[in-house]
Structure formats: C-alpha cells, structure tokens
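Please read through the structure below; I'll follow up with questions.
One protein chain is absent from this view; the other protein chains keep their places.
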C-alpha cells in the first residue's frame, strides 16, 4: 500500500485539531462544510474527538431522550481537505492511536427509547412500550481497561466508530454508514489498520469521530463504551484507485465493508466487494474467489442498530498470493 | 384540512417555475440550495418538471448506463420557500393537475443494470450478469393514454413520483424516499390528493419532480412511464401539526407513508403512523385502531426498487368518525 | 381453465365434511395423514371449518396466551385425496361459497403476545414488554356484515385464509405459507376465484381452513375476523401444468402468490412468477412482461405477520391477449 500512496507511506507534517480549533463539530458527511484543515498526503493529524453524545450525558441520572436532539448527534471532527484528492481516487488512512481524554468517568453507555438491536425503533416500528432509560458511566483506562463493575473489566480495545469522506453532493447524517464510510461501528477500524475510503468530492473531505473504548459485535444496545479521545491518523492518497465501498487492511487480512438493510444485503455487498478486490488485485477469477471465500471468508458484524447495518468481510493474506 | 391551514384552503397568488426560471435542477433534498421562489401559504405553483433522466434518454438505441451519471439523477424543481414555515409545522400540498409537455414520444421506461425489483442491484449485490439494457419510448396523451404497443394502451394516471421538504441539515439524494418525502413513487400522490409533509428547515423548502404517466405497484423495473410535465400544486401551511412521516388525504381516505428496508419495516412505519393519526385526531384508542386496521386497513406498495421501499397504509374515512 | 381440467369445469359428485366426519383436524400440511375423502376431479366439497383457534376463545375475558397451544393451532380440514393427481400436476380449486356457522358471536379477533405486525415476535425478538392481551368477539352476518361496534359494521367479505396441498415429504405447520399454499391470508382467495395449487404428493392431499369474515391488507394484529364456516369448493385437476408457487384467477385478473421473508422476497417471488406465467401462456417475452408489469402490475399484501409474509402480484386480463 505504501508503494501506491502519493506519500509512499511516509509520515509528513503533523497537525492537531483541538476542540478549540475544530470549533463547531459536524453532524453530516457532506461537501458543504468549510475544511478545518488542508493537508498534503502524508499528514499526521491528531484530533480531539467528542463522544457520540458530545459529552452531554454527564451522570447516570440523565435521561438520554430528554438531552439528545436529533439530528445533532454523533459530532465529527473535520472535514480535512487533502490536497490533490479527486473523485475516483482513494484516501488511505492509517490509524496510529486512540487515547482517552477528559475527566473520569470517561466512558458512557445507555439504553434509550426507539434505538437498539433488541427493541422496536423508528424503523422497526412497533406499539410495545419502550425499555426504561439507563445510563452507565464507566472508568476507562488504556492500561487497566473498562471497569464494568467491581468484578468485571473489559480490555481497552479502542477503534474509530465513524470515519469517512464526503459524498459528492449529499450531506448525510453522521449516524448513517454507507458507501463513503460513516457510522460503521466496526471494531477493525483500530490502531494498526489502514482504511481505504473512496473519494467523491474535491479534497476528499475526511471526517472522523465517535471512538469506542470497547464494543462487541453488533453494538447491541446502540451505545458502545463511548468516550472522548485524542485520535491520531496518517493520511495518504492513492490516485486512481477507484472502488465503491470502504476497504481495510491489517498486517494479516484484507477486509471490505458493506452497509445496508436488511443485514444480508450488507453481507452481500461486503463479500461481493471482496470477490472483486481479489479478482482485481490478486489474480483470482471471480468464481474461484467466490468458492474460496465460502471456505475461508470471515464476517464481522459491526453494527445491527444504525440506519444501515455494517458488516466486514475479510480473508487472510496468506491465501492471496496463491490464486 | 382547509380549516387548519393558514390560507384556509383558499388559492392565493399564482407562480410559474419554467425550465428557464428554475435554471439548475437539484439532485438532493436539503437546506443548502437557494430557493427558486418565496411564497405565502395559498400559493398556486405550476412547475415545468423534467423526467427522471432529465430528458437525456432520447431514443430506444440509447444505453442508460452510459448516459445516466449518479448522483446527477432525478432532477427536482424548487426549492420553494414558504413564508412562515418552521420546524414542527406541516406543509399541505394540494395536487391540482399534471399535464405532459414536450415533443412525442414523451414517455420513457428502461431496463438498466444494477437497478430494478427483479435483478441484483448495488444493495442486493450478486455476481450474476445483468439483463440487457432496453429503452422504450412511448406516446403519452391525457385523453388516449399511454400507447404501450399497437394493441395495448394504459390509462393516463399521472402522479408526482418525488416530492418533499428539506431535512434540517441533511441533503439526501433525490433517489431516496424518507421521513421528509422524496422519491416515494406512490401513485396516490395524484391530482385530487393533498399530501402533508413535515417541515424541518425554515421555509420548508419544497421540492418536486419525477412525474409518472402510469405506474404499477412497486415500480417493478425501476422506471415507470417517466415524462416531463407541467405540474400544478397549491401550497398551504399548517402551524404546529407535527408528525414524523408524510401523510396523504383524498376525498375518501387518509393514508400514512413509510419508507424503509426491509419492506416490512416500511409497512410497520406506515401502519404505526396510521394508528397514531387515528388516535390523535379521530378519538381512537391505539389498540382499538390496531385491531380495526387488521380488518379494514389497506396497503399500497409504491416502490420496491429505490434505496428505501415505500408503502402507504390507508383507511376509509367512513370508519373514522365512529371510534 | 375449464378446458384444461380433467372435469372440464363441470361439477361432479357432492361431498360433505362435517366436524364429525373430519374427526381430528390437522395442524400440518403434509403427506402423513390419512385422507378424509377420496374424490374424482369435479367433486364439490362442503367442509365445516373451525376458526383458527378451534373455537377455544369463547369470551372476551379469555387469555389467548393461556389457551392457545403451539403447534396445535389453525386446524385444517382434509386432506382430500384427488384421484389421478400426481407430482407435476396442478389442482384447480373453485371457491363456491363461504357461510358462517355456529352461535353468535361467531367472529373473534385478538391481540396476543409475541404475534402481530406492530409488535416484537418470536422472530423479531425484542426485550420490550408485550401489549396487553385483548379478545374481541363479534357478530358476523352475511347480510349485515361484521358488527365492530354500535356505529361501525364492516362488509362480510369472506375468504379462505389457509389452503394448499401436501408437500412431498415435509409436514409443515398450518401457520406457515409456502410454495404449496398454506396460511397465505390473502383476501383474493374468495368466492368466485379459482386457486391453482401445485401437486407434490400422490392425490394432491388438499387441506383448507381458517376462513376470515373480513381482513385488511397484512392482517395487521395477526387475527382477522376468525370464524367457523361451511366452505364449499369444486376441485378439478389439470394434468402436467407444473409451476412453483400458487396461482389464482378471477373473472378479470390473474395473480401469482409468493411467500417469504423479508417482505421484498415475497414480492420478488410473486412478480417473477407472474412474468413467467405471462411468458409461458400469453405470448410475452419475459423482459416485455417485466416492463409492462412495472406500469400495470398490482400487489396485494396478504399477511405481514405469519412465519413467511404473503403477497399476490396480479395483472388485468385485458392486457394479456395483446402481447
């Protein structure tokens, strides 16, 4: 990948986006906002992210339904304008690290009416009464993990819940995941990985936010361990690498990411994109890739709660050199 | 309804939006475009609409996949700023009439790869080869109907395929139907009906376009009889009538409109909204309404091809006065 | 159709299936039960059907969840062995009439936990508390209709909720609709229509039951106006007419019936079968049929509550002679 990027994988200039320099955070992924930064490929950017509730849920006695105000949810840093990026290119974003910031307890998870994987929602509309609202505030420490209660701590496994580029003319709620990235809630978008995002608008206009300290598959109740962070990424640009849906690469796997409803459509998108990637870049015949993934493909459910569900389909790199 | 509107149902000033006065058509529903008109409640507006392909499919030998260029599809007239409209209000749009315009053949339907109800698509992603592309151009005449071939003519039953207000901060492709209206493709949005659209942005910002000369339930192949028209609507404003999804009223029925995936979610939304309407305005207990709709509710499938499917749930008004 | 049937559409011998002669009713569609009748094509059979709760819900103070006992639900008459019927044939069942029987109030509808279109269910599994249980008993009279309350009566529009043949080796709950028919809850299966059912087992093994006095699209809460009846059908056999899903014909329309989840799959099945029927029997090219149905096809939602949802796709016969 390094070889394909304009910066050849080399770290370039360093930038910080503080709460102050960000100013207004954004609630849509779109081309209508003024860039907060303009950078060359290679730039390393550290951003002070808010949690998905913009820090408004401060205590366990708060009522999310009274405080949270759609569509002003899931605040995003950015957009970052990447010099030279044009429609048909690809942004490669290396995730360097994610560090919690702010006073303890930093982490928050909730149950809120009309949202979540095991309740009726605005889309799966029912007449049943909602669950009671619950807020849980948690201590999060990179060394000791997420303190669930006196006996349980979960490992600190942070990732970026929402990241993507701007659509060409659309401006879509940061609650939505789609072809440009967005609210995928996929735990693989973690330090050590590089995510490839298709470019649709001049400068790509990278947004990110919504970091999670820990999350299971599906983000079941809709709120992972939400927490504010300093998140550092290195941005490269790959000219002319054109594909439809976000892709991801780690040391040992390649992954394609699909978002849709019903969930099988997200799975179909992800796997078809993986077939296409194996065919385009690794010498596979499409049907051979289809049959091999039947035996060796891996699916990760990112979320089963957002306006579109997100799944990642991946394959071990050891199987890629041998088509 | 007339009684609730600011204009009391009376027709006010008349306006025309010609191709020339419209200038650039719009491909998103959003608050970022400059209004083409500012009107008071009661305004009667006639708009020169394009067909969904902006007239670019000119002959049966054209290839839609080579001509159509996402996201610049489904051009919309507007936005129309309605004085006094604020978030939490409702726009009542009476559909006066729809008249074809332009040289014959006016009507167009197509089969295009990755789009349609009986093919794989970008969402229902498959590896099968696409169907052949087909374009069919048809004569459309309000008096004699849509001439399908020498033996078959379909009645001219025009309606507005895409109509809605702007979301508050989102700008969403005019191919999408959602809570603000948009590409619902629901044949009930026809002359004689009034559609109620929730207001999210100042001035409501009404868009419309995509008129169909005829369409079956589901808009199966994705292209109804698309045709350019002069479409005339009368716009009223109902202050403080606040609900989530578009509603519609005809002489004898009330209808609620839901859009979502999978299709059962669109049906759930539509029926829940109808239950709520019956409870709020017609004296029904919610569970009584739920049980009565089980026996007397009606579902219309608008589209089964768009990014979200659209269904309308309705009930006869004779059942409403007697809760 | 008459011309294709073994009995040439002529009524043959008459039979009655009383509660006594039926004895044990059946709760599965399968080949393992002993036929209650053996008839030749042309037979006219009157069956005493139970309501879907087998008459166990006797008063409005009953609790369905305490009385109803899965899988012993939706009792069916039959099976009727049709002489000469073999796999690959088709049973044509003319629906003559449906008459309520038993003491008033005859009709019953309910709200029951984990069942219905606007609640969580065993499939759409959620944690929300269920709605309260409600039973409503109603007077049903063919002349005056279904008396909902003092001010509302619904017209008596009876149909057969559940009808089908036996699968070849499967025995499937009579709550399920599928390729052999079953619990389709489609209001078109009414007097005057003929339903065509594919034959999978020797003798076809026709079952029927679950007649509704009235029902809206989708059977929203899961219980239409359930009532016991005497239902009379005339059975013919069409040799070698082989297709996958049930079909239906009325004076002016042909319809194909699909059942599946998600709902769009039921719609796809229904419309694809209609395309195939138009191609096989009416001279249409498949893609021409696909495009014409886009403009003139009709969808009816039978149920949105059963283990599979059922939709009927239909087209007016006036469009069939002119391919």
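As written, the chain order gives the labels A, B and C, with residue 1 at the start of each chain.
We adopt the following convention: contacts are C-beta pairs under 8 Å (C-beta built on N, C-alpha and C of every residue); 3 or more make two chains touch, one makes a residue touch a chain.
Remember, it's a predicted structure, so these values are computed and weren't measured experimentally.
Q: Write down which of B:33, B:131 or B:287 is the residue touching the left-out chain.
A: Reading the full complex, the residue touching the unseen chain is B:131.
Q: One chain isn't shown here. Among A:23, A:192 or A:216, which residue touches it?
A: Touches the omitted chain: A:216.
Q: Consider the whole complex, including the chain that is not shown, and state which of B:107, B:120 or B:218 touches that chain.
A: The missing chain is touched by B:120.
Q: Have a look at C:139, C:261 or C:317 and name the one touching the chain we're not showing.
A: The missing chain is touched by C:261.
Q: Please give every residue of subunit A in contact with the chain that is not shown.
A: 109, 111, 116-118, 131-132, 134, 136, 146, 148-149, 151-152, 154, 214-225, 261-264, 267-268, 271-272, 275, 287, 290-299, 301, 304, 309, 319, 321-322
Q: Touching the missing chain, which residues of subunit C?
A: Its contact residues with the unshown chain are 27-28, 30, 32, 71-72, 122-127, 167-173, 244, 258, 260-262, 265, 268-269, 271-273, 275, 286-287, 290.
Q: Contacts of subunit B with the missing chain: which residues?
A: 118-120, 124-131, 262
To be clear about the criterion, only the chains that are shown with their structure count from here on.
Q: Measuring from the mean C-alpha position of subunit B to the mean C-alpha position of subunit C, what distance in angstrom results?
A: Distance between chain centres, rounded to whole Å: 34 Å.
Q: What whole-Å value do you get for the distance between subunit A and subunit C if each is reduced to the mean of its CA atoms?
A: The answer is 47 Å.
Q: Can you tell me which residues of subunit B touch two or more of the remaining chains?
A: Each of 261-262, 268, 271-272, 275, 287, 290 in subunit B touches at least two other chains.
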